[in-house]
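All protein chains but one are shown at their positions in the complex.
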Amino acid sequence: MPTPKKLSHLDATGTATMVNVGEKAVIFRRATASGRLLCAPATIRLLKKQALPKGDVLGVARIAGIQAAKRTADLIPLCHPLPLHQIQIDFKVSIRAIEISCTVETEAKTGVEMEALTGVSVAALTLYDMCKAVDKKMQISDVRVVEKIKR
Amino acid sequence: MPTPKKLSHLDATGTATMVNVGEKAVIFRRATASGRLLCAPATIRLLKKQALPKGDVLGVARIAGIQAAKRTADLIPLCHPLPLHQIQIDFKVSIRAIEISCTVETEAKTGVEMEALTGVSVAALTLYDMCKAVDKKMQISDVRVVEKIKR
Amino acid sequence: MPTPKKLSHLDATGTATMVNVGEKAVIFRRATASGRLLCAPATIRLLKKQALPKGDVLGVARIAGIQAAKRTADLIPLCHPLPLHQIQIDFKVSIRAIEISCTVETEAKTGVEMEALTGVSVAALTLYDMCKAVDKKMQISDVRVVEKIKR
Amino acid sequence: MPTPKKLSHLDATGTATMVNVGEKAVIFRRATASGRLLCAPATIRLLKKQALPKGDVLGVARIAGIQAAKRTADLIPLCHPLPLHQIQIDFKVSIRAIEISCTVETEAKTGVEMEALTGVSVAALTLYDMCKAVDKKMQISDVRVVEKIKR
Amino acid sequence: MPTPKKLSHLDATGTATMVNVGEKAVIFRRATASGRLLCAPATIRLLKKQALPKGDVLGVARIAGIQAAKRTADLIPLCHPLPLHQIQIDFKVSIRAIEISCTVETEAKTGVEMEALTGVSVAALTLYDMCKAVDKKMQISDVRVVEKIKR
Partner (left out) sequence: MPTPKKLSHLDATGTATMVNVGEKAVIFRRATASGRLLCAPATIRLLKKQALPKGDVLGVARIAGIQAAKRTADLIPLCHPLPLHQIQIDFKVSIRAIEISCTVETEAKTGVEMEALTGVSVAALTLYDMCKAVDKKMQISDVRVVEKIKR
């Protein structure tokens, strides 16, 4: 399918509108997004020493991401409210970053990449919040869709 | 002030908790965050041609970012609910990216960098949503605090 | 179908309750509501001169109305949460009023007139908010259902 | 004070923004809004017979209006979140209408007329929802500010 | 069916996750929960004299419980958002307690006992709030599932 030449949310007059999904089929849809919180190596070391043994910092970020994914249509104005079958958030701590991924599954008339991206973004913001006292230079980066499936 | 050696949201047992802000002073606080949505140049050209004359795409993202900044404590589990005096979101469209900045002001016992970062992130997600039909490879990047003031 | 003689949300004891929609069919349903914000002609002239060229005032009200329509079941206690396929909000600026219409579509067990009315009402409140500094005598009026279809 | 010549929520470029209330004084503020749900006389008679003895219909609308007034900043994009000292909603049932009034009090940097108007609007929508099975021609009208005090 | 030996929300590493309900059937499901607010007999007498004739105290608690049941997935992190066909809340005032029950019905891939329990809990909290000025020793107790049906 060639990339469309028109922004889907703009009508003929240039007004931003919701896309009408009434005619689309209810099918299985899955999307995975990823992103990372870039930190100083000292922040990662502190995290590994103080937070990771218990797991609570990652656990709080996971819950925040799951909750945010469920609220996607409330946060992103032109998104449709969708049922969600599963939201899974995983973390990988490397030397200079915490990698975040979020996979969302549903059977619905439209895809769930915005839910996955919202889950990653809010998990990253929550990690930022918990680490900001020790690191003023963190960045949230590379938030993107890595897989989108429908069948 | 040297950087603290301890993650502020972890108690002695490693449990993630809210920081008690009861003893902190109610003072003027301002924070500015920025970030960008990286797009293909063709996406930016389409946006400039179809969306920017009317301004609606950026307008929708601005409102989404403002609304999200007000909901920060509802999204980020260990944040405190704060009064907010102003939330301002600006955009700059360059060749390969839409740059987003969000400034938040308050008089409160704790800072508003999470509000500013949340405003940037949700504005970026909203732009992503409106452009995703024409560009599958966008990324949200460089979301960070650029200024934090208290007086 | 003759008009029922009983208030649908009251049980035999006069207690307000949710209607059980379990037995109703999932069918296509559309509702359109309209309403108007009555303003002084000077307010309309100011709006036409300062706000309408850019379109931002109407754009903000449109987004607020769409977001509110999605939150109908959260605002109106005895409404059911429904999936929504589309929410469209349009404005027409006349000499003494801004006319607002909102059309909502779904496939569900119950109709969406409350969603359409909520969209109109919150769009009107948002316009009121943005114009209230220049006009203290505005009124929101004639908020009503203009069409309701099921098939 | 002469009426301003500029829409307060538009900046120099015509962009809709939040007003910065940082410099405004924290003072006592009260606002009262009113509005009405116009119904067929038969609807009012049915309401008086079935619903008013127990009071539940008005009670549900009162709670919905109070809850909505507390959520004003979440519904109206450019409103500031405010503490609220009291929200009072009253009803008067006449021959062809249910009259609604909502009074909100606070000590804050900005007024509460949007909270009062939101309380009236959502109380009216809730009444509409409970009466819509017996009356398809109701209208919400005359939603306006009747008093605004600061001292 | 024997009771499972594994906590359903923990994955192999002990991380709390949402259960994937994608493979489960959409069937009719009903759950009833109950609970009680234990009060001093004098509180019950006051309630019977001042509040029960008009019914408003129980009416407010009923609406709060219904609204909370609709927000279950927003409150309980690992719950799925579900459509709900009906939420019914009933009260029985005895000598030392207000008994609360909540029945929720849906057609969905997973059960609604959390919705029923949330409805009971928030109705009980709302009653507590309205009675707390006269009784400092109330307790919410015996909140449990009394029936769960699927077919």
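For clarity, chains are labelled A, B, C, D and E in written order, and residue numbers in each chain start from 1.
Heads up, the rule we're going with is that a residue touches a chain if its C-beta (ideal position, glycine included) is under 8 Å from a C-beta of that chain, and two chains touch if they have at least 3 such contacts.
Treat the numbers as computed from the prediction; the structure is a model and nothing was measured.
Looking at the complete complex, one finds that the omitted chain is in touch with A, B, D, E. For the chain missing from the display, the contacting residue among D:Ala51, D:Ile66 or D:Ile100 is D:Ile66, taking the whole complex into account. Contact with the undisplayed chain is limited, among E:Val21, E:Leu82, E:Ile98 or E:Met114, to E:Met114. Interface residues of chain D facing the missing partner chain: 28, 55, 59, 62-63, 66-67, 70-71, 81, 83-88, 105, 107.
Residues of chain A in contact with the chain left out of this view: 54-56, 59-60, 63-64, 67.
Against the chain not shown here, chain B presents residues 15-22, 73-74, 77-78, 80-83, 109.
The definition used in the following text is that only the chains that are shown with their structure count from here on.
Listed by label, the chains touching chain A and chain E alike are C. C-beta contact counts were set side by side for A-C and A-B; A-B has more.
Averaged C-alpha coordinates give centres for chain C and chain E that are 31 Å from one another. Listed for chain A are residues 15-16, 59, 63, 67, 71, 77-78, 81, 83, each touching two or more other chains.
Shown here, the protein chains touch in an arrangement that is not a line, ring, star or fully connected set.
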